[in-house]
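Handing you a structure now.
All protein chains but one are shown in place.
The first chain written gets the first letter, and so on, giving A, B, C, D and E; residue counts start at 1 in each chain.
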Amino acid sequence: MTSSLLYALAGAILCGIGLFGLLWLSHLLRKLLAFNIMGSGVFLVMVGLPQHQGGPDPVPQALVLTGIVVAIAATALAVVLIRRYFHLSGMTGLEDEPASPERGPE
Amino acid sequence: MTLNAWIPVFALMTSLIASLVIFALPEKGYRLRTWVNLGAALVKLSLVVVMVWGVFQGVEYGLSFTMVPGVTFVLKADALSMMFAGLSAVLWLLTTIYAVGYLEDSPNRSRFFGFFSLCVASTMGIALAGNLFTFFLFYEMLTLSTYPLVVHRGTEKALRAGRTYVIYTLTGGAVLLLAIAWLHGVAGDLPFREGGHFMDADPDIHRSLILIFILLVAGLGVKAAIFPLHGWLPQAMVAPAPVSALLHAVAVVKAGAFGIVRVVYDIYGVEASSALGVLEPLAWLAAFTILYGSFRALSQTDLKRRLAFSTVSQVSYIILGISLFGPVAAAGGLVHLLHQGIMKITLFFCAGNYAETLGIHRIDEMDGAGRRMPGTSVAFTIGAFGMIGAPPLAGFITKWTMGSGALAANMDWVIVVLLSSSLLNAAYFLPVMHRLWFREPAGSWPEERHWGRLETSAWLFWPPLLTAVMTVMVGVLASLPFSPLSWAELIALREYSP
Amino acid sequence: MIRTLRILAITLACVAFTGMLATSIWTIAGNSDPGNLPQLLSENLDRSGVEHPVTAVLLNFRSYDTLLEIGVLVIAGIAGISMAKTASLEDPQLRTADSLLYALQRWFVPLMLVLAGYLLWAGADRPGGAFQAGAVLAATGVLLRLGGVPMEFLRPGLLLRLGLALGFTVFLLVAVASAIAGDAFLAYPPGMTKTLIVVIESVLTLSIAMVLLALFVSAPVNDAEDPEEGSSS
Amino acid sequence: MTLWLMAGLLFTPLAWAVLTLLTDFSRGRLVTWGGILVQVLVSLGLWLTVARDGGFHYGLGGWQAPLGIELRVDGLAVTFVLLTAVVASACGLHAGVYIDPDKPWHRYFWPLFWFLWSGLNVVWLGGDLFNLYVGLELISLSAVGLVALGGKANALRASLRYLLAALLGSLVYLLGVALMYGQFGTLSIAGVVSWLGVHPVPAGSGLALALMVTGLALKTALFPLHRWLPPAHGIARSPVSALLSALVVKASFYMAARLWLELGEPLGNLAAAQLVGLLGSAAVVWGSWLACRQPQLKQVVAYSSVAQIGYLFLLFPLTYSVSESVSLQAQQGITLQVISHALAKAAMFLAAGNLILSAGSNRVDALTGVSRFLPFSLFSFGLAGVSLMSLPPTGGFAAKWLLLQASLGSGQWWWILVMLIGGLLSAAYVFRIYRASFLESAGPDRFYHPARSLEVIPMILALLALGLGLASDQVLSVMALPFEEGGSP
Amino acid sequence: MMSPASVLALLAVALPLLYPAMALNAGWVRAMRFALPLLPLPALVLAVGADPGWQLELPWLLNGGLWAMDELRRLFLLLTAVLWTVAGIYAAGYLKAHHLRRFCVFWGLTLAGNLGLTVAVDIGSFYSLFALMTFAGYGLVVHEGTDEATHAGRVYLIMAVLGEMAILAGLLLASVAADSQMLADLPRAIAGSPRRDLIIALLIAGFGVKAGLPLLHFWLPLAHPVAPTPASAVLSGAMIKAGLLGWLVTLPFGEAALPGWGALMIVAGAVGAIGAAVLGVRQQQPKTVLAYSSISQMGLIVLMVGAAMADSERAPVLFSIIALYALHHGLAKGSLFLSAGITLPSGAMRRAAVWLLIALPGLSLAGLPFTSGALAKLAMKESLLEERLEFAVAGYLSPLMVAGAVATLLLVLRYLWTLNGKIETGRNPPMLVTGWLASVGVSLVAFWWMPWEVEGLVKSPEWLPAGYQLWALAWPMLIAVALAAVALLASRLVRQRSLQ
Partner (left out) sequence: MVEWLLDGLLVLALVVTAAAALWSAELFRAVVVFIAFGVLMAVAWVRLRAPDIALAEAAIGAGLTGVLLLDAVSHLGGKRRRAHKPGDGRQ
């Protein structure tokens, strides 16, 4: 057992926590937090697991860098969407509104 | 590929292309649409005539290519397919003429004629299909192209009927697909071949074969309206008359019956079917359907519904004929494929004429219509007598041949069925005849007849008359070389001694 | 009742998930046969044009990932600014009077710019690189923005779009240049690797910062039915 | 030549994404036409090349597999590239007319469209687990952007739901990738396969595959993870819905299928395969059932996608521990199903868009009488529906046929029932639309008549779906081309 | 090249078959009326002029058609043609404008069937034409459109359809047994068939409907009175005989002795002959009385048929006599029916002449010397002599014949009685009178020149019966007259008593 493995296992736990958050929480921003936490967990596994035996491995590190950027892009986009959604509907969750028949072309 | 390979394709394409052209035409392009329709019908008819002649001479028409791995798409013209193709080509022409007149000034004609052509293309495909897979392809295409025709009126009733129709036929199609796929798994890609494939099938697969046969018949029986799968047919009567004519006489029910013929003869082989013990139950089922349909027809007050139940009964003649073991009965069944078509289309044309010209839908409104519309009524009378089996009309030839065959096959009970059916037919048709000719009309007609003018539009007048003449002709001239009977005998002979 | 059941189910699922994941990690860690990739990488490092392996992976060996990743960023940016609501960009209320923020601005901004520059420059042979630099740059921008600096160029318009696209475009052009010459897509012409990587990194830094900043700035702030979009082009 | 084609394939969509970003909608449309032309030509050229010479590996940046990213250019991949070219151009052309150019935010449609396209190509060709992840993200984010573009609250809710599902799916997939890399030390699928060829199957790596498949299944909207799909596909603009349903969900499925076919035999197990098949069946039934009950036209089509996607997952049980030929049949069947569904569903959404445009409402019962005044689009819709019902001679039928054969061949007859019931249920919802449109309404033509070009495009797609059944053998033969490891790059 | 006779045969059927086409043009309705008598002319020429033995092959027709004429058919054709001709003349005068065209159409079709079936030798065309006659006949029966007519029509139709079915089944079974489509092959095949009795039963029943076999006769007394008079004449005179012809050409006469069937037929014939008389004398309508008379007469013929079945040796001879009797009865009955429609002139002499002409054919039926009836009755008697036949019930034949003769005359008398009550005074249309006179003429006079021939019994026309025969003819008549007188007296007494 090396510290890398420890972090990988921590990553697993973070994944679990994040997943729970994503599934259970209803506030969109909280979901977003959960997503980021889960992402961090995945990154930890990604780097920690291969480094357990082989020492520092630049490949997963590069992958994680890419992953982080993707994650921030997604997060930022999500924030924009959430904010706009909030403005238009006044809601912060995804619960279905009482169905309002949508009229008009799209 | 030679020209011969392509002729069936051309025959198929004529109506397919016609349909596409018609869809593209504007609703108001009345004249052009009519010409496209008629032109295509004529071209197709001549192609079919060429093929009939060629098949008679022994020329091979057909092409095949692999469609899905392991399965080929086969178009092939053999004697049996030419029979059906000929029927549909001739009757398409007439029905087109009729439909042009019938739908004059009604909406959605572009849609109607488009699907109409599509429907005929499917029928042609069914006729020319060279294996079960190809058959199924067109069989389902037929279902789809007839749906818009059934619901053409767009009323709630029509849509309900359409739904029933679709539920029945698609379920039947699904069962058929299952059966075909299963058969394919058991025996591979089987082309239609005279004498069939299972003459000496491995006994291990007998059980599967029997089950598959049951599934096949169940799937095809929906369209062929075999009891208890006939429920859609009377409902589909809400469709416009040319559609009913087409459904009953040419396309739909015939497709089912034709499919059963193909299965029994060209897939299983009649001897193998007989050996598997599936023919006799089929015969009983058909016989029951014949009687059942006639009984139900008795109590119908709506003319078209009565005709519909009559169809239920009549189509089973075909199945009965082929499920009796012996070439004569087979010829009787096969020839009924044509005969029933011609007679039933006559009746529906006439029913349509009454409805369109005089607004008659129920039988008790028909009093004295014979004087008002003598031509139509003569045609109706001939058709009805044909159905009853009165000589020398088409139906008589069928019954005679089939009866002879049944006796030859030592199945005397068939005679009883045939006679009872004739009696029932008489019982539900003769009162109609009486009303037509010998009752005084209850009131004045919506449109009195003027001397010197046809009783109705010429488009509507001539088709039933022509088919009535054909009803007489195919009966009277049954022994001519190219008569339906001779053709059917030829087929039956080939099937029994491939 | 249903809520309780639901939370129980979710908890159970997540615990099971974590457990399985951990077990799996443990098993893999126990039996893994270390790949030879790091070794392969170090063997090829000198052919990559940069000394820092992570940068080498990012911008040479797996540059396709990076290219696409910038694409993802651009997408996010586009989607973001398509909902932009920047009318309040010059809202005087936004201009903060907070002295702390002001001081931060005063001192931090130049510092962060320097840091960004350093990170960019260092990327070739040490930890650091375009992302980090871009992120720092963006953070600087956010700081300024919070401080109320209008940053007119962030209005949706051609300029912003050019900025968004710049890094990506340069990267793409470099990628296709060698392909036109007959080499593989994304291959660097021999001898120019390092230069090109540095150029790409520089423009990427700008673009990344721009995207992140734009996403921050364009976050909708009011409930107008239609997002206000900049004047055409 | 091949190199140029590859470079063109990869470059064009990205480049046009940038180009169109700099223009407004109308000019972007013009630019896009050019791009579509280039991209279609390139795709076609590549397809022809591969059909002639066989497939090859393409190392990006000149680096070979373990170190760099290699694309796997085989018959299947180029077929999907070509399919994408066809469907995406159709949607693009349709969108060019369909989408209102006066709304300023619509200018962003084109870049997103092109990014989506490039992401799809990445996925079809990808041979690297992480590269596929990035490709997926490219697709997901641009798709979300397209759904949300200028949308109202409902659209935003749908796109948020979509975004969260997509992100979760990606993450779960990425977690699987992490485990794979931890286990095998490589990211190349081919590398993993060759590793497995010489080593015994390691314990614990089954979860990696399971995670990847699960994540992808979420992105593909496999029952019961499908709930994000109908709102998103239903509320997006029709060309967007068409893209999403036709291609986007297929991308993740394609990856899952590829992983399963390469790694399923060593890493998977029977129960999992059957479970996935079962979920697929449930999707077929449940999705079709819901489709029958939707009051809104596009929701019907969207739920139909859920159902049709269910069929795809029958791949898993039908290729696990069965004979070579059955597996091949199943693969061919699924491939055809993917292609035909792509074509048909795109046609259907585009046609539905036309119908909605002309009826002025998204509701099914607003279609009353539309058949009389707008038969062309309705006909396209119906033709596409035929393919969805898997009736001959469509590609859907050919697919179903092969799947039936595979089910029979492997003795897993229960899938047959699923397919038959699914076919009938799909007929039920297609005919429901027909029923509504055939109902005659009294009164004059109250419909808006969309431009002919809008009507022609779905028709072409529907006809392609139809023709696919007739030409499926030819299509499949290209896919079955031998893949030469050392093929000309 | 077709022989003239075959052309004529074709023409004989085709002409009436195509004649209804005239109805298409409303302006030709007058021409249609006057064309009625012309329709059977080719057949008449054929029957009288052409020698039997010609054949007309129609290989395309149905299952292969063959038309030909032998002696038997010639007689039937003659009867048919003559009767339809005179009825046609009569009809031209008789008909009202109401539904004239319809009547003409059905007339033509029925005629075509009736003529055709006599020359048809193959099963298909025989049965076809038979059916044509049956179904077209319905049009004649219900022509008047009254409730009675409709009711009669319904009964007619039901029985006809049942009959057709029985015929169809019988012919089908026989045809399969014979493996042939020719009528000529059937008798032998039936005789040898395992289903012999079934076939015979079906055929007897099927044709029996037409021929008015007891229990299958119900339509006759209903249909004949309501049909227009000329139609009744042909119905009763010619069409009934078609059923008879059906028996003659299909049943296995001469092939096997069928004593059982023979006895059955004889019983049936007896029941018909006497039962019909009993019922008939109680009828009020003249035409109904005539209808029962037809049944009764057919009963006598059935007797002979039964005898022919029972005794295969004598069948050929009996055939000739049956044909002769049929001819005689057909003509006489036709004339009687036609007389039901005329009105009396005003002068007493004329009235007497008319009454005489009305009565003579009736008396001829009863066997009045110097009439065809005498010839026929004698020939019949001769042939059915006990000692010449070899079967069980042969002994009853002679008494039955006598009883039949009595019944015949009683019915005739009853007819005249009822007619007397109904007949009106007035002018007759000339065509009507012509037709009627022609019918009386052929029945009484022309009969003797007709080409009948009965081998062994009556070689040539004999105007005068031999002396010993006179009494044989006369005493039944006397009985009948006596009975009638008694009845008359009785009825007078009853009436007087009721008046008191």
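To be clear about the criterion, contacts are C-beta pairs under 8 Å (C-beta built on N, C-alpha and C of every residue); 3 or more make two chains touch, one makes a residue touch a chain.
Every value quoted in this text rests on a predicted model; they were computed, and no experiment measured them.
Asks: Which visible chains touch the chain that is not shown?
Replies: Every shown chain touched by the left-out chain: A, C.
Asks: With the missing chain put back, one of C:Leu45, C:Leu59 or C:Val136 would touch it. Which one?
Replies: Checking the options C:Leu45, C:Leu59 or C:Val136, the one contacting the hidden chain is C:Val136.
Asks: On chain C, where is the contact patch with the chain that was removed from view?
Replies: Given the touch definition above, chain C has residues 3, 54, 119, 127-129, 131-132, 135-136, 138-139, 142, 146, 212, 215-216, 219, 221, 223 touching the missing chain.
Asks: Considering the whole complex rather than only what is displayed, give the residues of chain A touching the chain that is not shown.
Replies: Within chain A, the residues that touch the unshown chain are 3-4, 6-7, 9-10, 13-14, 17-18, 20-21, 24-27, 29-30, 32-34, 36-37, 40, 43-44, 47-48, 51, 55-56, 61-62, 64-65, 68-69, 72, 75-76, 79, 82-83, 86, 89-93.
Keep in mind that, in the parts below, only the chains that are shown with their structure count from here on.
Asks: Expressed in steps between touching chains, what is the minimal separation of chain B and chain C?
Replies: Tracing touching chains, the least step count from chain B to chain C comes to 2.
Asks: Would you identify the chain whose C-alpha centroid lies closest to the centroid of all protein C-alpha atoms displayed?
Replies: Measuring from the global C-alpha mean, the nearest chain centre belongs to B.
Asks: Using the touch rule stated at the top, which two chains are linked by the largest number of C-beta contacts?
Replies: C-D
Asks: Please tell me the distance, in whole Å, between the geometric centres of chain A and chain D computed from their C-alpha atoms.
Replies: The separation of the two C-alpha centroids amounts to 25 Å.
Asks: What whole-Å value do you get for the distance between chain C and chain D if each is reduced to the mean of its CA atoms?
Replies: Once rounded, the distance between the two centres reads 29 Å.
Asks: Which integer distance in Å separates the CA centroid of chain B from that of chain D?
Replies: 42
Asks: Could you tell me which residues belong to chain C and also touch two or more other chains?
Replies: 21, 25-26, 28-29, 32, 34-35, 37, 41, 62, 65, 69, 72, 75-76, 79, 83, 225, 227, in rising order.
Asks: Hunt down the residues of chain A that sit against at least two other chains at once, touch-wise.
Replies: As it turns out, chain A has residues touching two or more other chains at 8, 15, 19, 45, 49-50, 52, 54, 59, 63, 66, 70, 73-74, 77, 81, 84, 88.
Asks: What are all the touching pairs of chains?
Replies: A-C, A-D, B-D, B-E, C-D
Asks: Give every residue of chain D touching chain C within the complex, in rising order.
Replies: Listed in rising order, the residues of chain D that touch chain C are 3-4, 6-7, 10-11, 14-15, 17-18, 21-24, 58-63, 66-69, 103-105, 107-108, 111-112, 115, 118-119, 122, 130-131, 134-135, 137-138, 141-142, 144-145, 148-150, 152, 175, 179, 181-186, 199, 202-205, 207-208, 489.
Asks: Show which residues of chain A lie in contact with chain D when the two form their complex.
Replies: 8, 15, 18-19, 22, 28, 31, 35, 38-39, 42, 45-46, 49-50, 52, 54, 59-60, 63, 66-67, 70, 73-74, 77-78, 81-82, 84-85, 88-89, 91, 94, 101-106
Asks: Which bits of chain D are touching chain B when the two form their complex?
Replies: Interface residues on chain D, with respect to chain B: 329, 332, 336, 369, 371-372, 375-376, 379, 382, 386, 389, 391-393, 397-398, 400-402, 404-405, 408-409, 416, 420, 423-424, 427, 431, 434-435, 438-440, 469-473, 476.
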